[in-house]
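Excluded from the complex is one protein chain; the other protein chains are retained at their positions.
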Amino acid sequence: MRYLPLTPDDRSAMLAAIGAKSIDDLFVDVPEAARREGFVDLPRVAGELQVERALGAMAGRNVAAGSVPFFCGAGAYKHHVPATVDHVIQRSEFLTSYTPYQPEIAQGTLQYLYEFQTQVANLTGMPVANASLYDGSTAMAEGVLMATRVTRRNKAVISGGVHPHYVAATETVVHAVGVETQVLPAAVDAEADVIAQIGPDTACVVVQTPNVFGTATDVTKIAEAAHAAGALLIVVVTEAVSMGLLKSPGEMGADIVAAEGQSIGNALNFGGPYVGLFACREKLIRQMPGRLTGETVDADGERGFVLTLSTREQHIRRDKATSNICTNSGLCTLAFTIHMSLLGETGLRRLALLNHEAAVKTRDALAAIPGVEVLTPRFFNEFAVRLPKPASEVVERLAEKRILAGVPYGRLAPAAGMDDVLLVAATEITTDADIATLKSALAEVL
Amino acid sequence: MRYLPLTPDDRSAMLAAIGAKSIDDLFVDVPEAARREGFVDLPRVAGELQVERALGAMAGRNVAAGSVPFFCGAGAYKHHVPATVDHVIQRSEFLTSYTPYQPEIAQGTLQYLYEFQTQVANLTGMPVANASLYDGSTAMAEGVLMATRVTRRNKAVISGGVHPHYVAATETVVHAVGVETQVLPAAVDAEADVIAQIGPDTACVVVQTPNVFGTATDVTKIAEAAHAAGALLIVVVTEAVSMGLLKSPGEMGADIVAAEGQSIGNALNFGGPYVGLFACREKLIRQMPGRLTGETVDADGERGFVLTLSTREQHIRRDKATSNICTNSGLCTLAFTIHMSLLGETGLRRLALLNHEAAVKTRDALAAIPGVEVLTPRFFNEFAVRLPKPASEVVERLAEKRILAGVPYGRLAPAAGMDDVLLVAATEITTDADIATLKSALAEVL
Amino acid sequence: QDEHLIFESDGWGKTGVDLPEPKADGSDLGDLVRRDPIGLPGLSEPEAMRHYVRLSQKNHAIDLAIYPLGSCTMKHNPRLNEKMARLPGFSDIHPLQPQSTVQGALELMDQLAHWLKTLTGMPAVALSPKAGAHGELCGLMAIRAAHRAAGHGLRSDKPRNKVLVPTSAHGTNPATAAFVGYQVVEIAQTEDGRVDIKDLEAKLGDDVAAIMVTNPNTCGLFERDILEISRLTHEAGAYFYCDGANFNAIVGRVRPGDLGVDAMHINLHKTFSTPHGGGGPGAGPVVLSEALAPFAPAPWVVSGEDGFRLEEFAEGEAAQAFGRLCAFHGQMGMYVRALSYMMSHGSDGLRQVAEDAVLNANYIKARLSDLMSAAFPEGPCMHEALFDDEWLKGTDVTTLDFAKAMIDEGFHPMTMYFPLVVHGAMLIEPTETESKQELDRFIEAMRALAQAAKAGDVERFKGAPFHAPLRRLDETRAARQPVLRWTAPEGSNIAAE
Partner (left out) sequence: QDEHLIFESDGWGKTGVDLPEPKADGSDLGDLVRRDPIGLPGLSEPEAMRHYVRLSQKNHAIDLAIYPLGSCTMKHNPRLNEKMARLPGFSDIHPLQPQSTVQGALELMDQLAHWLKTLTGMPAVALSPKAGAHGELCGLMAIRAAHRAAGHGLRSDKPRNKVLVPTSAHGTNPATAAFVGYQVVEIAQTEDGRVDIKDLEAKLGDDVAAIMVTNPNTCGLFERDILEISRLTHEAGAYFYCDGANFNAIVGRVRPGDLGVDAMHINLHKTFSTPHGGGGPGAGPVVLSEALAPFAPAPWVVSGEDGFRLEEFAEGEAAQAFGRLCAFHGQMGMYVRALSYMMSHGSDGLRQVAEDAVLNANYIKARLSDLMSAAFPEGPCMHEALFDDEWLKGTDVTTLDFAKAMIDEGFHPMTMYFPLVVHGAMLIEPTETESKQELDRFIEAMRALAQAAKAGDVERFKGAPFHAPLRRLDETRAARQPVLRWTAPEGSNIAAE
């Protein structure tokens, strides 16, 4: 087996050095009843060629986003990632290193995490960010928990514009610790309803902008209302590129930002791995979940970086930790950092404008189709339309024509009664030809 | 432009430091008549996405070997290359380094070249090998030139079993320096005719085994005859994997081996870059062309490697050099070395047997088709068949069915009058299903 | 050599990405548009490449030398897996594409599930947990849901509100149990490093929801009484959660299902070699027993006549589950790598993995035990060898010092001060992908260091590392005055926040 360096001779010599007769001697502690002789019922060792063929066949049965006109979004976006990004993250020294617990020989990882934290803080307009969480949805859950720790209140008010999967993932976790959630009805402009629900028991208000219907909102007033009530404002962002064009959550008064960073540097990957961005106000640092990198000096006074404030974490605090999280999205974080370093402010703003431009073009094209009603008035790169037929049917019909037309809102929330709503996203990869193809095919199937 | 780090501000500051008013000041030595204003008539700067789309479209118009039943050989072979190989050769430290003229900071390159030289020497059964030439065909040309230098004779006898492109490439070069070539008629067992042509003016005899028709020959007798006449024997090998199963050229008495190393570690690449293997007897070292790596010590007595015997080379000897060659196939050499290190003797022998097995199976399948005559009696992984129709027509018809059935000999040598001969190769990638598909499709088009 | 931060480059205003000139200016968004500088430097591609390549060379990596972190399992990461994960048919598909366009992806998830279930002897698996700790969460929530369904929820009359955890457990175990509302009760450990059955028996009762046991445990030992432990647990009406971090030691030889396990997460990076990537991303699928299977979270794949289907919302009995754990379907990129690894090994190769991992660890233990004090000298260890600092007594060298001195020898230190039950613990896990040659090199270096420590060469340890990119770092200072981001120096004219 190509990954196993020991030869039969090595094994014999080593058993002799140990003083064991056979390998079975080393498994004596396993109760006899649980010892398995022979091999489990699965195929035997396979060469690279065989594995490539088997997995290649599976891969071949999927329709890759880059090969067709593509308009899916709803929390995962197809962007172009520079070749440099994927090259660097595959370097042995990044790919095959561990959590940087020994900072003297892990400055590579620690420094890029520090750069990442700074980039995320600046992008979100917040003073500090952590070194990432699993994804945007679990970041939202951690945000709500953190808000309850900070405010010592027990209720989260969640806008109806937040991605239903984010709400579900959050409720799973926060309900477990007894936090109450009040989820407002889904609506394209759901944020308008939030302020009225804030009460003295509200730990936090959670809003998303652009929301799941694409609506971009200035949440400054919601922040003011939350703060007036002693609650925190959590802003969720599922499309990180939007912050290159839209006012940052920090500027609008967010206390905590939970965002999905997949759009920068990371592929669609059928939903994971992604990278959760998490930023907050400075005074909340010690209540933050997850890994943090900080600056310090070494014994010679040279600048260096270390993981810090680990007294919040499970490996030190055990059952008193701020979260049970033990990893971050290391390599996805690196991809984010490199892509963002390449973009810079100039590139990010331009990228954001190109996304917006493509979405506006798409909107204009679809709006011209009889029977299609555009629902979202102000959006970044995604908007909702109402169709005269169930959206999932339409999407399937278009998939047969090799067009991936978007995400039916009903797929995210079957019970919402909005089965005729389709979420349509466009990015810098969307061409005029893609839009024209979508337009004519959609007109045909309606 | 993403590859150009200077900003407009940088440029101004630098011009100021230089004392130039504008960039044009730095081009004053260009005669005015030759200065070009404005841009040449070509497209402007393009982003990664645009370039990927344009080149991706071109790539998409080719039929990749791995996607169809594939039987082409004739000097270039489709083998499976482990993922590790391509990963390592893309490491910055290998990919973006230069010729190792500064050995203190190039030991990575120098050591693998030393390993490569040893592997090639052992594989070919020769005492020494150089650090590679451009490809097998130019290696053969260099071999003939070297033989004329060593023997001070002026004529090369070339077997009719040598790949016609190799002969053409060799004649181009050796005719330029006035070396005479006698190329014997093409025949499946052409080696049988060679001995009779050796004379007192023969500098070298060039034979290929397996030859272009796939025939494997024991050339020991030819070596003896050549040596008896004071000539050198040059053995050409176009399929390096064959040496894992067949007697090595060295064992059979070769003085010089010129081989194509593409089969180990390197992709088909539509014909290049490939890697020329070049090995010879020890006493001929100082007449060798190309780069050589040797062992030495550093100032502290530590073992290290350097480029050596460079007094043979053009940058020192100028018009007295053994060759004008200035590069080697560096990165292809590395790919060869890594793949060979992974294979080891055990893996190489097994790989060779699998190739032979696949070719025998293919032979048996085709032999059963009425009208197909198998011409090659003893072969490694390639053989010739005579078809009842012109081979190029048959190949085109099968290509329409997305089967790449082999190489018509007539494509290599239109004047040889062997247009009905097809060269068919099989390797470890050939499946039973591929063979069955070829068989039934071939039967159909004949 | 100091490598500046990107914020200290001259990249303000530059970009390393060529994009067409946008026609949109965002004016249709009015007030929503961001006006202030964001504070993101841009680098040309050559500068970015060089910056990150330089940084990378400051890292240790498994591709450079043994990385003997006990409990972390740093093994070789095959590049085939990286190549497979990058096939556009896997990497370039959207989680919410029509299912008819992702049949191959669903098949892959189904196949992965099949391999995991077969190897563990368990009937069900929840794939979506995004890391080991997330898997623990998933498992405990399934247990909680099952108890609730049986009338023993946390707010019921007869609440099962305790989780028993051995002292030697990973920190995530108590953290997770507490996280989902359980009271954590520690179980004592015997002198030979196993769960104290007597103590367990005493603490089991109708208020116990589950036990969480790592097996092989964090001392690198197999729990000999594991069948007894699971019997007692089930008799008490509790569930057996197994921390699967060390499954790599037994894969192919022991099926957790045969041990009575009800739920176990599998760290795909530990047993199935998905890359650690400097700390993630991980993946922590959870296998479940018949009893817990109905309480798995959405989504899951079912295979039917017309292909594969992804169930994204629980219906019927499954609606008793607790919902979903994350936005989409989990770590697809890791599924591909793990399946590629499993298919490569096959059932024979995977069994060999466990055997070689255990053999390598015992070899290290055998070769070092004359100089260093094995924490549990009697009997074999499993995949990792545990030493304490007894042997350093009187040398003035601590476990930490010793670890830092290993850096100067070109090795990554072993895990130290974990598990907590052993004083000055040094936990060494070589994994199965180390050759005897590399093990011998490591052992010789360790022996030389141990002799130096005993010989009183204290400065070599106290000052270590001397030959690393940096000397020892001041972690206290970092925590006391946290500096968690770069800020422009005062007086600079950088257009950042």
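Each chain gets a letter, A, B and C, in the order it is written, and its residues are counted from 1.
Just so we're on the same page, a contact is a pair of C-beta atoms (placed from the backbone, for glycine too) under 8 Å apart; a residue touches a chain by one contact, two chains touch by 3 or more.
The shown structure was predicted, so the numbers you read here are calculated from the model rather than taken from an experiment.
K.L.:
If you put the missing chain back into the full complex, which of the shown chains would it touch?
P.N.:
Within the full complex, the chain left out of view touches A, B, C.
K.L.:
From the listed residues A:E48, A:E104, A:D319 or A:D420, report the one that touches the chain absent from this view.
P.N.:
A:E48
K.L.:
Please pick, from B:L277, B:C332, B:V421 or B:L438, the residue that touches the omitted chain in the full complex.
P.N.:
B:C332
K.L.:
In the full complex, which bits of chain A touch the chain not displayed? Write them out.
P.N.:
1-5, 7, 10, 45-48, 82-84, 86-87, 92
K.L.:
Residues of chain C in contact with the chain that isn't shown?
P.N.:
1, 9-10, 18, 44-47, 49-50, 53-54, 57, 61, 63-65, 75-76, 78-79, 344, 410, 433-438
Keep in mind that, in the parts below, only the chains that are shown with their structure count from here on.
K.L.:
Taking CA centroids for every chain, report which one is farthest away from chain C.
P.N.:
B
K.L.:
Any idea which two chains share the most contacting C-beta pairs?
P.N.:
A-C
K.L.:
What's the distance between the Cα centroids of chain A and chain B, rounded to whole Å?
P.N.:
Taking the average C-alpha coordinate of chain A and of chain B, the gap between them is 47 Å.
K.L.:
Which integer distance in Å separates the CA centroid of chain A from that of chain C?
P.N.:
Centre-to-centre distance between chain A and chain C: 19 Å.
K.L.:
Two or more other chains in contact with one residue: find those residues in chain C.
P.N.:
13-17, 19-20, 43, 45, 49, 53, 78, 80, 82-83
K.L.:
Hunt down the residues of chain B that sit against at least two other chains at once, touch-wise.
P.N.:
Each of 2, 47-48, 82-83, 87, 92 in chain B touches at least two other chains.
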